[in-house]
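The complex appears here minus one protein chain, its other protein chains still in place.
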Amino acid sequence: MKVGFPLILINFKAYKEASGRRGLELAKVAEKVSKDTGVTIAVAPQLTDLAFIASQVEIPVFSQHVDAVEPGSHTGHVTLEAVRDAGAVGTMLNHSERRVRADQVDVVVKKARELRLLTVVCSNTPEVTAAMAALGPDMVAIEPPELIGTGIPVSRAKPEVVTSSVDLVKKINPRVKVLCGAGITTGEDVAAALRLGTVGVLLASGVVKAKDWEKAIRGLIEPIIKRA
Amino acid sequence: MKVGFPLILINFKAYKEASGRRGLELAKVAEKVSKDTGVTIAVAPQLTDLAFIASQVEIPVFSQHVDAVEPGSHTGHVTLEAVRDAGAVGTMLNHSERRVRADQVDVVVKKARELRLLTVVCSNTPEVTAAMAALGPDMVAIEPPELIGTGIPVSRAKPEVVTSSVDLVKKINPRVKVLCGAGITTGEDVAAALRLGTVGVLLASGVVKAKDWEKAIRGLIEPIIKRA
Amino acid sequence: MKVGFPLILINFKAYKEASGRRGLELAKVAEKVSKDTGVTIAVAPQLTDLAFIASQVEIPVFSQHVDAVEPGSHTGHVTLEAVRDAGAVGTMLNHSERRVRADQVDVVVKKARELRLLTVVCSNTPEVTAAMAALGPDMVAIEPPELIGTGIPVSRAKPEVVTSSVDLVKKINPRVKVLCGAGITTGEDVAAALRLGTVGVLLASGVVKAKDWEKAIRGLIEPIIKRA
Partner (left out) sequence: MKVGFPLILINFKAYKEASGRRGLELAKVAEKVSKDTGVTIAVAPQLTDLAFIASQVEIPVFSQHVDAVEPGSHTGHVTLEAVRDAGAVGTMLNHSERRVRADQVDVVVKKARELRLLTVVCSNTPEVTAAMAALGPDMVAIEPPELIGTGIPVSRAKPEVVTSSVDLVKKINPRVKVLCGAGITTGEDVAAALRLGTVGVLLASGVVKAKDWEKAIRGLIEPIIKRA
């Protein structure tokens, strides 16, 4: 499955609102809006729902995390092979709520490339974004953790964090795409993120905790549709 | 779903032989043999396949691991609520390949009880078995790590580890049931485990890596059927 | 060095007030009061100061933490051998700010016994206290984390946590001594801890952050001196 840009990536986190059957419903809403509008909307369901959801929707599905281990005698770990076998197109890694070590990012990025899985590596500062870009993932997602879940978009509170990140990535590894996360809730936030040089957004509560999922997602992508 | 005893719990680990669709096939084989024979056979699929498999079989499904966090802003974590919403009956915890801290076991065991989910807490020595029993899970599974995956059953190599564990659990918390793990491959191993005072076995490679899954499982439960 | 009871164990944590030379000064004050009064006062300096302080005072010195590894190729780890070679009498383990896994507590407790080092294993609930007691350390220290550093003693806020812990330990392993921690600041708190069946206290900010260290320590041990 090809992933287009701009990209809206919805992280279900461990929110009870998006667990099990309700997670599937949310993925179905995202799929519907994506098909209606042509905008790429991807989802990162809870780990336990990955194959369940990926087998029932036709939008890109990402794992929220993967462990830097080979298939084999590892209990309670998520391998890249399991992510692929579940039908996902790739994986997030190093989210502020699930940081991993740089050498583990290195292992996962190299192996995901072989398995033709996409990697979205999160970071918190321009320096860490630069470091992650040096490892060559498909995307980095810059998210100042202090803004996550606040509804205050990084593009407004700390635009310089995004622009510095974009600049450093260009210098270090221009093939790496930059997503913008933390505090994204509205179409305006998405527009600002794109203006700052990113190719999309990573968000969670802005959609998952919205009363009307479809309305929330349609609001987010409005500036993308207008732009097109 | 009621879980009966003796219990055969098959851990799929991160084996490539039991990932995605092949994991579902293995679960289906376990379901078939269980229905044919009346012996309780449970499975612990890969985390990413949990809801996928639990929604398609009618045998008890366990998570391989759960994190001691509440639903909410946690990326890449597995909550007990997600395990329940996935349709599983409970969770393994503290496997030698995914140890957690005692205070985390305490949190998970107490909360699982509220959610009516079962807990199978692994341990490696009689003393750790006693410690885990003091936390009051439904089951402890004693598995000397040095025997895991060897095909040498603990019941033969270190029977005293099993009997000491059974004795300590009886003293500390007699409601906790004891499973026997590590090196279990044959019906003989299962019979030995039951003779030593346990109520079942936890195994992985003995089934998952067998050429003929059904034959391997039927071999395991033979002494249980004879006993009945 | 013999460790007597009641025991006052002062944890220097990572407080800047007790780092380097100032840590040595605090240990010297504790030593002075101990020699003056005959009450056992032990200290747990910062890891980096362990040998520095232990080589210059004649009161019991504990490590704040130890890793469950053998001497050898381990960078940045603290072995029991290093604790012993530093001149300490033992180690704390599993503090709420540095929890370890039960199997690691098991390894450390067994090996410390061989090396004739004392172990003080922290816990947070009566159930975890029971679990830690099952592993057979010399002491457990029950500290509800929500009270640590508050100045509200567990003996007043949650006396039942202490008495349940004492009762469970008596049942599971009566040779294990129980210390009481969290919120201890005054002699009254120490007296209450002893009345609840513990043999001493573990405290940190109550002494380290006091303006007058000697006065704070003398205040703490007043009820012990009166009792003698």
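Here the chain labels run A, B and C in written order, and each chain numbers its own residues starting at 1.
Basically, contacts are C-beta pairs under 8 Å (C-beta built on N, C-alpha and C of every residue); 3 or more make two chains touch, one makes a residue touch a chain.
What you see is a predicted model, and the numbers here were worked out from it, not measured in a lab.
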item	value
Visible chains in contact with the missing one	A, C
Candidate in contact with the missing chain, chosen from A:Asp36, A:Glu58 or A:Glu127	A:Glu127
Residue in contact with the excluded chain [from A:Asp106, A:Asp167, A:Glu188 or A:Glu222]	A:Asp106
Residues in subunit C touching the chain absent from view	11, 13-16, 19-23, 44, 46-53, 55, 63-65, 69-79, 81-88, 92, 95-98, 148-149, 204-205
Subunit A residues that touch the omitted chain in the full complex	94, 96, 99-103, 105-106, 110, 123-125, 127-128, 130-136, 168, 172
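Going forward, only the chains that are shown with their structure count from here on.
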item	value
Mean-CA-position distance for subunit B and subunit A (Å)	33
Gap in Å, rounded to a whole number, between the CA centres of subunit C and subunit B	37
Separation of subunit A from subunit C, taking each centre as the mean of its C-alpha atoms, in whole Å	45
Contacts with two or more other chains, residues of subunit B listed in rising order	96
